[in-house]
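A single protein chain has been omitted; all remaining protein chains appear in their positions.
Chain nomenclature is as follows: A, B and C, assigned in order of appearance, with residue numbering initiated at 1 for each chain independently.
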Amino acid sequence: MHSSPKKNLPEDICIVLGGAAGQGIQTIETGLTRLLKQSGYHVFASKEYMSRIRGGSNSTQIRVSSGPVAAPLERIDLFIPLDGAALTHLCPRLQAASLVLGDRANLPAYPGLIDMPLTTIAQQAGDHRYASSVTIGAVVGLLGICLELLDDYLQQRFSDHPSTIIAGNRVAAAAGYQYGQKLAKTGTMQFELKALASVTGDLLLSGSEVIGLGALAGGCNFISSYPMSPGTGVLTFLAEQADEFGLVVDQAEDEIAAINMALGAWYAGARALVSTSGGGFALMSEGFSLAGMIESPLVVHLAQRPGPATGLPTHTEQGDLQLALHAGHGEFPCLVLAPGSLQEAFSLTRRAFDLADKYQLPVIILTDQFLLDSLTNIPALDLHNLQPHQQFVETDTDYARYRLTASGLSPRGLPGHGAGLVCVDSDEHDEAGHISEDLVLRTAMTDKRLRKQSELLQDAIAPQLLGSDDFHTLVVCWGSTYHVLREALGALKGLPVAGLHFSQLYPLPPQATAWLRQARQLLVVEGNATGQFASLLEQAYDCTVEHRILKYNGLPFTVEELKQRLQSLLDAPD
Amino acid sequence: MHSSPKKNLPEDICIVLGGAAGQGIQTIETGLTRLLKQSGYHVFASKEYMSRIRGGSNSTQIRVSSGPVAAPLERIDLFIPLDGAALTHLCPRLQAASLVLGDRANLPAYPGLIDMPLTTIAQQAGDHRYASSVTIGAVVGLLGICLELLDDYLQQRFSDHPSTIIAGNRVAAAAGYQYGQKLAKTGTMQFELKALASVTGDLLLSGSEVIGLGALAGGCNFISSYPMSPGTGVLTFLAEQADEFGLVVDQAEDEIAAINMALGAWYAGARALVSTSGGGFALMSEGFSLAGMIESPLVVHLAQRPGPATGLPTHTEQGDLQLALHAGHGEFPCLVLAPGSLQEAFSLTRRAFDLADKYQLPVIILTDQFLLDSLTNIPALDLHNLQPHQQFVETDTDYARYRLTASGLSPRGLPGHGAGLVCVDSDEHDEAGHISEDLVLRTAMTDKRLRKQSELLQDAIAPQLLGSDDFHTLVVCWGSTYHVLREALGALKGLPVAGLHFSQLYPLPPQATAWLRQARQLLVVEGNATGQFASLLEQAYDCTVEHRILKYNGLPFTVEELKQRLQSLLDAPD
Amino acid sequence: MKAQNYDRPNIDIAWCPGCGNFAILKILKQALAELAIPPQNLVITSGIGQAAKTPHYLQTHIFNGLHGRALPAATAIKAANPQLTVIAEGGDGDMYGEGGNHFMHTIRRNPDLTHLVHNNMVYGLTKGQASPTSQRGLVTPLQIDGVCQEPFNPLSVAIALNASFVARVFVGAFEQGVAVFKAAIQHHGYALVDILQPCVTFNKLNTYAWFEEHTYPLENSHDPGSREQAFARACEMERLPLGIFYRSQDRKVFEKQLSAYREDQRPLYQRPLESTKLQNLLDTNRSL
Partner (left out) sequence: MKAQNYDRPNIDIAWCPGCGNFAILKILKQALAELAIPPQNLVITSGIGQAAKTPHYLQTHIFNGLHGRALPAATAIKAANPQLTVIAEGGDGDMYGEGGNHFMHTIRRNPDLTHLVHNNMVYGLTKGQASPTSQRGLVTPLQIDGVCQEPFNPLSVAIALNASFVARVFVGAFEQGVAVFKAAIQHHGYALVDILQPCVTFNKLNTYAWFEEHTYPLENSHDPGSREQAFARACEMERLPLGIFYRSQDRKVFEKQLSAYREDQRPLYQRPLESTKLQNLLDTNRSL
């Protein structure tokens, strides 16, 4: 590892791997990020892939850095195309300084391509299928990480394989490593990464994993869902934990079953989650309204992808905001949270269960493919006070589920827990939960339900200011655009501009008002085609958004792109 | 009939009948409105009923007037309770001047009740089940309508019954008539109704019927729906016309099947309608998004009732506006129309088919139980130029369904009509309609779809100003509150207040801007608990709504109630 | 226990006089009483329709959810707390129409719950449209030329799906009704009871008299252990056999197979959060 600091060398390099599904990109990503983190580097990986099982053109971007980073870049420092399609697909992003490594035997001619004979090396190690280990070895060698770590990793990774496979991969990786080291010596790639001992003990988690962990920390013990990208990852993660944590996991026959099961589960005292994407959530719209009417807690993970309809199943978008805000017929309160980072994805998911339970209403965690499929190192997740704040009561004989109260909240009983009877009804109902057509009661019950909305504001999450508070221009963003805006603003230093990131989208936090008033110029950045949040902002805070910076081609914003678009819009400082 | 005009006598009387389901209120309403209209009176009837087949407490209000009226009143001039529950339920609305007629034998004691021995009279005519005819006879007698008309009516009404039943009903009605005439002579009820020859030839139609007729006039030839109050009436009406008009009518297994059938039907060249209510539409949310993606025309009749969930199935509300505006995941244009009157319900439904076809997008007709169950006389429905403006083309071999065009509109071909192949796809697709993950194309296709939204504004329906344009206060309403606001404002004459009724809710018509700017005070009247349209208005026109006049107990606004609530809010004129 | 223990005082029942639903309510109370199931231990889920109002008319915990969705709610309730006795109840439209997909897949799961379907062969609450079980030719306000689809045969479908308990009763036969309800509730696994019920208001074809004429009890010799026999009997359409068509004890029960109950029998709400395990999970992630 380079221990003597040199001047002006990048402390942040961006590695991109591209190839067809089935070529091992995922394996390489997993190995590299783990090894880099374990060596003390900050890592951040994000993916682009197609909706197919084999073939197509996928890529993964891995940022390796001396400090925390969590946004995608346009720039590519090291590019490893595994097939010709990857080269074609990504070469527009290559610059003079980009290093391109690849197996000349499998690639079309490309000027500047440095030959890395993956197949040959792998075959020499015993099997062409060891190519991924060669690649991992090469990068790790190039970056000067110690070979032992790599070796340990491979032994662990292949521990349940026959010993010949373990040995073959080790040999292949070592050969790749040598290749990488040799390349490093040529000085083709110059960088100055600082390894930090503290980082080696960090967690390394993906978006889907942190949502799953947040659910576990929130006491989730019931998951009913129907698979749908990109919401499936959370479901898979929790299924893997089911035995250990005693979770009930059910793959439902359809999304309608999933949400109605979740409501049944909450009714009986479980803490249930459903994970889905826009189309699946659209199908749950009626069930979502049922949660409102029976005042059931519910947590929905809504993982966005580009729509309408089937759209682009494996890409990213922030296009389902309005759906999340207005799903379900009739009027009832709900809470919509959109985490900006993986840390926040954990904490908000955890919190979602407690808030759903406390306010007896449905909570949506609004994420997207970009956030869920990204991976980064995280020092810690907040596990303090790990007790679910369960709010149910033991009932007595005159228990009535919908007692009219000043706060709108009625003690929630469970069937079989106490002497009372717990009746919930999708029709308008009386205090005992029985069907009623008393129109005075109708108004009272509607008011009761809506009162919870104002109560809810007590727990509203303030938006986070990015930058200093002496701004003229304020750039608003929400959900997964947090890091990219943060980094883009960082690159605009000196200008009177700050960012404001919302992670509570409904009800909107009152704390935002002062910041929004202060702005002379208001911009909104979001990953959709119409500026859904911008419209919401204008209505809720009576402000005017001067420009909407939108992207909707299925990819997340990159730092450079956003920086440039912001720059072109910024008022000259006065 | 009173032919000599007397001074100060009401030209508008309000008859209310109340009783249990199964007691014949519907029969009486049908008979009375028909006879009154045929005698030259303007009539308007609206209903309140419970979600049960027998029993409960239902009522119908029939306004009889010398001029057109179409809004519910609080006032009751003539009340006929058929059971004790009706008396209890409605007596809060009775005033000193209200005449209460009822069968003392079946009712609890009530001061001022004038005995109308329905059962006895009916039994004397041969069967207690003739009571409805007695009641019709009594009212008709009281109002001085000619007996012959009544007799003709009964013969027609019972034409497919055995002659004893016809005869029995005629005898019963005649006896009721005598009773009514006798009562009239006592002068207990004074009024001055003017019969107009022109009215006798009017149409007499309910909301559900005019929507159905509008669909027929729009070329609708395919209806797939799942029954759900209050959306079922349209379905039933069209089913009755199926043989005559060659319609395909299918009762689907669920709402999801219904909307997907409708889309299949449009694809194959039919003009399809689905009729449903909030909960059913929530289930259609994914299919609605499919219409957006495949750019299919579609007409959805969304008949609102109070929610959330099952709510109050037979009552009214305007609570599904936000759902209508934002249903479906992803971003795509649509059109939301909300008729204010029965005439408009016809014309907008007719128009919906042409606009859906022209712009290749889904159109929602947003009504409610109040509008659908009301009944009034209408001089005529506009049948001119009755040709559907069918927009499909005959394809040739290089036909591509999603040709990128400046307007966003691509010629729509039909399978089997021409040499080309018509491919539609819920995934993002290329011009030919085949699945694609080309991200440049993704942006182009999104832009293409959204371009139609601006095109659509060319056909935007301007809101209608109610009253004179020198207002200070502007009261905005939408959908079925048109007539009640109109009449309430009429009663506030002299004040600088006007109304503005929107029947196009999305995209909002630009023509409203000037009116809204002019208002010093802006009020919004709507039948929900949160003021959904008011929020929309604020966002879209950058205006501030000073007060939201809301009602959400399941009943429509009445003229007196709205007048009084407006009065209390009106700025003093300066 | 007595059937009266399940009475709810002062209730206004929304059914038409003479409706078959009253008999079902009575059979249900009697069966529950004979099995001595305390209301505090019983949950009835239902959808929307006249039949689906039933749980409001007796003393029990109620989850009266959406039209067609009683089964998923019931399955989840049982899975979250297997100590409860769970019944899902509703009409033929509710359960075989809107809820048809849940019908099939709940049978595949085989949770330990009882499925009571009031089969009046019509949509009652929405005023008389055809239901999936309506007979060919039935004229309704929507099917003005008469129903032209094959009537849905819940029994043959349940048997095809290898349901573990499949029965049909008629409200006119109280004793058999009580016996079958009891057997269904006691059955360990999913139990379907299709209940023939006249709708006196909207179904003028399938009246009490019609049912009397078109039903008969399965012979004692009928072997409910034979799936093929059961299927053959279920396909009889001229006259409908009544009784237990099929019963199998060997099918695994859904909630019993959940790993959540492998070592711990407590309902989910009684369990603490596994914080140590969570901590361990994170710790593992920190190393290679």
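Operating definition for what follows: a residue touches a chain if its C-beta (ideal position, glycine included) is under 8 Å from a C-beta of that chain, and two chains touch if they have at least 3 such contacts.
All of these numbers come straight from a predicted model, not from anything done at the bench.
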| item | value |
| --- | --- |
| Which of C:Gln40, C:Asn81 or C:Asn110 contacts the chain that the document leaves out | C:Asn110 |
| Which residue of A:Leu101, A:Val171, A:Val249 or A:Ala400 touches the chain not shown here | A:Val249 |
| Hidden partner chain, touching residue among B:Gly67, B:Pro108, B:Gly201 or B:Pro510 | B:Gly201 |
| Residue among B:Pro111, B:Pro162 or B:Gly246 touching the omitted chain | B:Gly246 |
| Positions on chain A where the hidden chain makes contact | 22, 51-56, 226-229, 232, 235-236, 239-240, 242-243, 249, 251, 253-254, 279, 309-310, 313 |
| Positions on chain C contacted by the hidden chain, ascending | 97, 100-101, 104-105, 107-110, 132, 145, 148-153, 156-157, 159-162, 227-228, 231-232, 234-235, 251-252, 254, 257, 259 |
| Those residues of chain B which, in the complete complex, touch the missing chain | 34, 38, 149, 152-153, 156, 201-205, 213, 216-217, 219, 221-222, 224, 241-248, 250, 252-254, 256-258, 260-265, 267-272, 286-287, 290, 294, 381, 383, 386-388, 390, 392, 414-427, 433-435 |
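Here is the rule we go by: only the chains that are shown with their structure count from here on.
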| item | value |
| --- | --- |
| Chain centre separation (chain A, chain C; CA means) in Å | 41 |
| Inter-chain centre distance, chain B versus chain C - centres from mean C-alpha coordinates, in Å | 38 |
| Inter-centroid spacing, chain B versus chain A (mean Cα positions, whole Å) | 45 |
| Multi-partner residues of chain B (each touching 2 or more other chains) | 51, 56, 279, 309-310, 313 |
| Residues within chain C bordering two or more other chains | 14, 48, 65-66 |
